[in-house]
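Note that one protein chain of the assembly has been removed; the remaining protein chains are unaltered in position.
Chain naming follows the written order as A, B and C, and within any one chain the residues start at number 1.
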Amino acid sequence: MIIILKENPDKKQLENLTDWLKTMGLDIHYSQGTSTTIMGLIGDTSVVDTDLINALDIVENVKRITEPYKNANRKFHPFDTVVEVPLPDGGSVKIGGGNFQIIAGPCSVESEDQVCTIAMEVKEAGAGLCRGGAFKPRTSPYAFQGMREQGINLLLEAKKRSGLPVVTEVMDISHLPFFENVDVIQVGARNMQNFELLKELGHIGKPVLLKRGLSSTLRELLMSAEYVMAGGNRNVILCERGIRTFETATRNTLDLSAIPLLKEKTHLPVIVDPSHATGSAALVLPMSMAATAAGADGLMIEVHNDPEHALCDGAQSITPATFRDLVKSVKSIQPLAYKGGKP
Amino acid sequence: MIIILKENPDKKQLENLTDWLKTMGLDIHYSQGTSTTIMGLIGDTSVVDTDLINALDIVENVKRITEPYKNANRKFHPFDTVVEVPLPDGGSVKIGGGNFQIIAGPCSVESEDQVCTIAMEVKEAGAGLCRGGAFKPRTSPYAFQGMREQGINLLLEAKKRSGLPVVTEVMDISHLPFFENVDVIQVGARNMQNFELLKELGHIGKPVLLKRGLSSTLRELLMSAEYVMAGGNRNVILCERGIRTFETATRNTLDLSAIPLLKEKTHLPVIVDPSHATGSAALVLPMSMAATAAGADGLMIEVHNDPEHALCDGAQSITPATFRDLVKSVKSIQPLAYKGGKP
Amino acid sequence: MIIILKENPDKKQLENLTDWLKTMGLDIHYSQGTSTTIMGLIGDTSVVDTDLINALDIVENVKRITEPYKNANRKFHPFDTVVEVPLPDGGSVKIGGGNFQIIAGPCSVESEDQVCTIAMEVKEAGAGLCRGGAFKPRTSPYAFQGMREQGINLLLEAKKRSGLPVVTEVMDISHLPFFENVDVIQVGARNMQNFELLKELGHIGKPVLLKRGLSSTLRELLMSAEYVMAGGNRNVILCERGIRTFETATRNTLDLSAIPLLKEKTHLPVIVDPSHATGSAALVLPMSMAATAAGADGLMIEVHNDPEHALCDGAQSITPATFRDLVKSVKSIQPLAYKGGKP
Partner (left out) sequence: MIIILKENPDKKQLENLTDWLKTMGLDIHYSQGTSTTIMGLIGDTSVVDTDLINALDIVENVKRITEPYKNANRKFHPFDTVVEVPLPDGGSVKIGGGNFQIIAGPCSVESEDQVCTIAMEVKEAGAGLCRGGAFKPRTSPYAFQGMREQGINLLLEAKKRSGLPVVTEVMDISHLPFFENVDVIQVGARNMQNFELLKELGHIGKPVLLKRGLSSTLRELLMSAEYVMAGGNRNVILCERGIRTFETATRNTLDLSAIPLLKEKTHLPVIVDPSHATGSAALVLPMSMAATAAGADGLMIEVHNDPEHALCDGAQSITPATFRDLVKSVKSIQPLAYKGGKP
């Protein structure tokens, strides 16, 4: 970490700063220019709060040379993390480290028939996990808030029938007891910086699927993963799902450069959700193919079953038939995909 | 609400849609162009989920004519809400409807001496409420997470000594018991769409200060206020605190047009936090003056006390002396400020 | 086009509006709700200025049902445009309609040796056109502004030696005489809305490569293409090159969903420039692969030759060796790429 001091810094304040840095066990290396003094901090700077230092009157600028995340950092953990989701038969579904998985299912769990039918269909088509929303984050208090605990029970029924492990979103610490038999717990974009929830998930022995916030940088996403990992849970799957920009032709802008960038910075698996990112069924297939080519470890796809009668199927959901085609296209590209960014 | 259908919509699907809309008690008015059919929905459309309708294959576009928020809507509540924060002497501090308030205090509560000294100083300078962070949302799990419950106790001590009501941020439902004697509960930008927390705050008889999310639209902010109000708590104060843009010279971009726009759409008080928005002490004064001129109902300002020794004072905090000048400048502008957008 | 009127519109103003619309040859279809009147305009609404109508006191909202671009619109021109760049031998290099091309070359033309060497190398590796900057748009007036007319001469020398047609950027109408022997004229992101330049290029019989502006919507990009096409030049190639967002890990955010979206809206070829978008050599390969999988008609790649001595090679340029690998990877994916969005 480098601290660039302002010209003629107040001596008392500089002394305070120096003392404080030394109490954190850091060595300080000075470099004196004609008008600028640069302090180089040597040691474990991940505990140093750059905002605090930046705040000081005597400081012009602070710059990290090393990243503030450790558990998530590929530098310290060069090999790909493989997240394993246990199966009843003793086997497991693996994500990361060359294991590509497609997670598919309905936006919202609506009925036993709906979720079980879709689970079976996506399994047959090649999905490795089933997703379905039980607790739904909705912008309006008057919109359908999901079937909640009952929705989780229906999802678990779909798991039993299809054999697919299930992924569903948690919205509050107090709901965690309902997630006991859920296989992968999803943290949605709006909760990516719900730090208390992240801490709690650090103490749970289940994989966490962490979605990027709507206006979160990749570094912030990694810091949120670090919150979970710092608690002891190393099974974190990162998910790119679009960011907010001025463009209105798509719901969000899918940032696929996040895939190779994240995989360079971290050993955690990176998957992509083209359904929520684009908000358009027509874009799910091309963006799934692009994400795969860029080296994603998996995809998360919304699939609905009965377009004739279902009113709630999102503009972003595709039919099981389209999903089958998607799996084929994606699997044909996957062997040719980008493999770089990993040692 | 207007639904624009695609050319030659599938009859069965159109029938499904029509039936479903009728079950919600809506009248449907058709308008047939050469190639386009437009459905006008008449009745209470706030319960209708536009995303769901937009999702249908037969629908080209959906457009709301009326806003989906009701409790927060000025159309239905033309007069300004005045949020009253009770005082021990039976009086109250009022915000909104012509009552301008400045909330001031340290970024983080650090010690009894610190928070009490600042509380006294900002009171003398003219602040109406004292703020101080006890539970701190920090990007890094390794950064100082606030003094938490102990911090709230120190803040309550500052309240006792200064006589100022206190505002502090809640980060999780499970912490609410600690907030029993807090006067105004703040929901931070990162929790603006923590819907479970908002619902819970709807059942609490305390004013809620709701900050705009980093990438939230004004409509989303109003929908989050609606979450609180739908639960019965009508004492919501909205706070503009900057949004994320590509500009890097400020931490965020303070969106002051939010003030007159929000005041046109809603009867709720609107305040501005220039400290967090800009991240720069030098910008706090001019942006406070600008926000006041644009018709804000109040300001939220970070003030620290002892720049010589305090390491944690943010780059965005001003000294008590600067704060006194700020109060004077702001109070000279306030009588001349924009009063429009209200009936 | 639909015009939604405010409640109780002023009669005189409504009359003015109606008269004006009729003089443009439009039929008006009224639809009267309880409180809202909707006017449906039937006829050629591409000449109607929605901003002007939106401006009227009596108007609540205006919505286009059909897009304002005609020449660029796939609805009216369902088949893919194939842009042909003539070759000296009477043949041509084709882009679009299934013809995939890679344009490669140095960021700036620096010397005859440099540009000719690279042109030869990229040709051998499989590039179909050679690019090189002669007129360089630089943020700072003190930065190297390119070799200008001399740079174009060197590029034409590279064309002669390699046989590759050349692409280079024009920055001002007055420079066009220098472009007489250039094969494809590039309009850079900063000039995407230099409307006078676009009009001029409409009268020139050469393909135009039009880059998306840094904060331009896809509709605006298509409207800029329409400027060129309205003048009679139908040979426009669109280029996605990243947009500005809050993310700082990449220079810009490459918006790959632009590929299938544009190809749905227009018949023009769509290529992608991952070099400028990401600003990082390490991301050029994975983003090239992703763009190809998403259905791009080509790529534009910066290649430099001698990393040992060249100081000016951008962080975003790759070596000829890496370029050869890129061509191989891209060509293996291309046959499997997304083909949808076209009739």
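General remarks:
Keep this in mind: contacts are C-beta pairs under 8 Å (C-beta built on N, C-alpha and C of every residue); 3 or more make two chains touch, one makes a residue touch a chain.
Keep in mind it's a predicted model, so treat the numbers as computed, not measured.
Between the chain not shown and the residues C:A134, C:I152 or C:M171, the one that touches is C:M171.
Although one chain is not displayed, chain B still touches it through residues 215, 217-219, 243, 245-250, 253-257, 259-261, 264, 277-278, 282-283, 285-287, 289-295, 329, 332-333, 336-338, 340-341.
Listed here are the chain A residues that touch the chain not shown: 2, 4, 29, 31, 33-34, 36, 38, 40, 42, 60-61, 63, 65, 215, 244-246, 248.
Where chain C meets the missing chain, the touching residues are 12-13, 16-17, 20, 46-47, 49, 51-52, 54-57, 68-69, 137-145, 171-175, 190-191, 193-199, 213-215, 220, 223, 226-227, 230, 244, 307-309, 311-317.
Definition applied: only the chains that are shown with their structure count from here on.
Once chain B is ignored, the contact network of the remaining chains holds as one piece.
Centre-to-centre separation of chain A and chain C, using mean CA positions: 32 Å. One finds 40 Å separating the Cα centroids of chain B and chain C. Annotation for chain C: residues 215, 245-246, 248 touch two or more other chains.
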